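For this depiction, one protein chain was excluded, whereas all remaining protein chains were kept in their positions.
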Amino acid sequence: MTPPDEPVRPLPNSDSLLVQRCLDGDKRAFDLLVIKYQRRVERLIGRMVRDVDAVPDIAQETFIRAYRALPQYRGDAQFYTWLYRIAVNTAKKRLMVMKRDPLVFAPDTVDEDGDETSSVWREPRGYSADNETPESVLASREIAQAVNDAMAALPPDLRTAIELRELEGLSYEAIALAQGCPIGTVRSRIFRAREAISARIQPMLEHQTGKRW
Amino acid sequence: MPHFTPLIPAFGRWRWARWAVVGGWGLLAASAVAGTVDDWLSKTQEATRGRAYTGTLVVSAGEELSVSKVWHVCDRTTQMERVDSLSGPARTTIRRNSEVITFAHDKKIAYTDQRESLGLLPMRWRANGESLDRLYRLREGGVQRVAGHDAKVVELLPHDASRWGYRIWTEAQTGVVIKLQTLDGRGAVLEQVAYTELQLGASVSMQALEQRMKNTDGYVVKPRALKKSTWPPYVRLKPESMLGFSAMSCYQRAETDAPALSARAHCIFSDGLASVSVFVEPIRADAPFTPTQTQRGATQVVTQALGPYWVSAMGEAPPETLQRLSKHLLLQP
Partner (left out) sequence: MNETMTQTSPSPAQIEADHWRECLSALVDGELSATEVDGLMAAIERDPQLQAVWARYQTIGPLVVRANAALSPVPAANDPVFWRRWALAASFVAISTVTWGLLEQSAPDSATLAQGQDTVWLSSAAGPMMRDPVLEELLQEHRELGDGGALQVSTGFLRNVTLHTTP
């Protein structure tokens, strides 16, 4: 498996901030990283390991190893790329212990997380790695619709601010220039936009409880 | 040791349907084609008239990323644009219709030239009598949000493999082009030009731009050394166009320049959308060249020896097209 696409320079996000904080001694920062990446790591491991019950365990071990190895993370790769490698290695080791065949990965398509995944694990045999039931496809469309509705209902300044951030990847400073307002206003607009979108879709997401990953 | 209790409700436990890719050309809703390619392109040209806007433009070509700040203003007779580089060397380019000046701030040189391709004549590409509908077809998609605007997305798909395809987003109200992708035969994106932010109806002063354009104090003014010329005798121009590309113009340096440079002819071709340049010069014994084939984003480069000539073809078209144009071009002695 090849790690996810490495951007030329990292996007502004919280990872490096939190990693540095953790290295400076604040363990709580790592909690936030775990929360951020837990589901994604579980989905990744779930595609490699057929034993559904082993996944949370392997994910937990991944994060423990990452926490211990953090001093060696040099920040030359993106944090998730580094975490990805640890997850893959942890899963492989566990599979060998469980006496499964060594994995042969053929990079195939890129899934919704942007992670490459092998078609080897796609055949339906009780456990479907894709888990694309008609219900889940419909749910996805409904959620997309709800997000678009929420966006359309936002006041224009808030809508533009969140779009420039999430669709164009602009920093707050760049958005402040584009919108002709102080950075504090940009921060507030993005916060309120997130709250509004979240309020609309949260009930739908909670409805999805019970499905694995 | 941090605690890892997964306290979040299982909100992540649905999966997105994968948006399937059919062939290379995507799933644009097959809505009725509203008008021809010519008509649609006229509208994008028209959209640049009579309005002002400003924005940040990002161009991605292969590994290169270039960013600039753009100002545009246009009245009934005059169109002006200013482009300040935000990446790479400090440059300011100002255009007034087809007159262009580029201030290189680090070198304190101002390069001036005339660019024919920027005339205000509508549907210029029809001058050869060719309609772009012969070469491309239009496929309309829906609306997406780009740079904070509603944008209609459209694909221009080539009828053959001799040219690239395009995917274009235009602002829903005004038709201003916000984003443009150049696509290869499989629908892969070769290059993208896009505003990351765009303010329509911004107040841009044409007078200020004109003043700035004239002010060359402290800069050495260098006009372009190349002049439009007649086609060299060794170049063949078939009456009918080649692969849909027509001969547009030819440029050469004055005889007084370094003989090596003045012997080179810059022949320009276009299919109405894509531009190909073929540089032809006699091979010199003292300057060995190696044939190359490279690319820079959508721009392909093919250089080779053909008879006694060294031919460098480059343009926003597939390499095979460059090859054939190069070979077709030269009269063997």
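General remarks:
Order as written gives the chain letters A and B; numbering starts at 1 within each chain.
Everything that follows uses one rule, which is that contacts are C-beta pairs under 8 Å (C-beta built on N, C-alpha and C of every residue); 3 or more make two chains touch, one makes a residue touch a chain.
Because the structure is a prediction, the values reported are computed rather than measured.
Within the set A:36, A:50 or A:65, the residue that contacts the chain not displayed is A:36. Counting over the whole complex, chain B has residues 7-9, 11-12, 16, 19, 21, 24-29, 41-42, 44-45, 47-48, 56-61, 63-70, 79, 81-93, 95, 102-103, 105-106, 113, 115-118, 123-125, 132, 141-145, 153, 166-167, 176-177, 180, 187-189, 192-194, 196, 212, 218, 224, 226, 248-249, 251, 266, 268-277, 279, 292, 294, 296-297, 299, 301, 303, 312, 314-316 touching the chain that is not drawn. For chain A, the residues touching the chain absent from view are 5, 7-9, 11-17, 21, 26, 28-29, 31-32, 35-36, 110, 112, 114, 141, 143-145, 147-148, 151, 153-155, 158, 162-163, 165-174, 177, 183, 187-188, 190-192, 194-198, 201-202, 205.
One rule holds in what follows: only the chains that are shown with their structure count from here on.
In whole angstrom, the spacing between the mean C-alpha positions of chain A and chain B is 36.
Listed in rising order, the residues of chain A touching chain B in the complex are 8, 27-28, 30-31, 34-35, 38-39, 43, 56, 60, 63, 67, 109, 111-112, 130-132, 136-137, 139-141, 143, 151, 159-160, 163-164, 167-170, 174-175, 178, 202, 205-206, 208-213. Those residues of chain B lying in contact with chain A across their complex are 1-4, 6, 8-18, 56, 65, 145-148, 196-197, 199.
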